[in-house]
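All protein chains of the complex are present and in place, except for one that has been dropped.
Moving on, here comes chain A:
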Amino acid sequence: MIFATPTKVASHSGEAVQYLGANRVPDLQRLFQRSDGVPVHLKRGVPDKLLYRTTMALTIGGTLYCLVALYMASQPRKR
């Protein structure tokens, strides 16, 4: 990472050499400030939607699994 920095020549060191990638923040600011009514957790489109659906599936599935497990756990066991 550090060795990938090109050697600085005095005459070239006007503006900062790109160290570890370009600045994509202005592009992202444009993307996330689009007035499309989409909430921030889905604003990036497909990857956001996939992650959200996975999370929700785990939430709902997990709740049901939990209720079943708790129901079973509350049944008395024959000694």
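As a working rule, a contact is a pair of C-beta atoms (placed from the backbone, for glycine too) under 8 Å apart; a residue touches a chain by one contact, two chains touch by 3 or more; residues count from 1.
The criterion applied here is as follows: contacts and distances are computed from a predicted model.
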Legend entry - Listed names "Cytochrome c oxidase subunit 3", "Glutathione S-transferase omega-2", "Histidine-containing phosphotransfer protein" or "EKC/KEOPS complex subunit TPRKB", with the criterion being the UniProt name of the chain not displayed: "Cytochrome c oxidase subunit 3"
Legend entry - Positions on chain A contacted by the hidden chain, ascending: 2, 5, 16, 19-21, 23-25, 28-29, 31-33, 35, 39-41, 43, 51-52, 54-56, 58-59, 61-63, 65-66, 69-70, 73
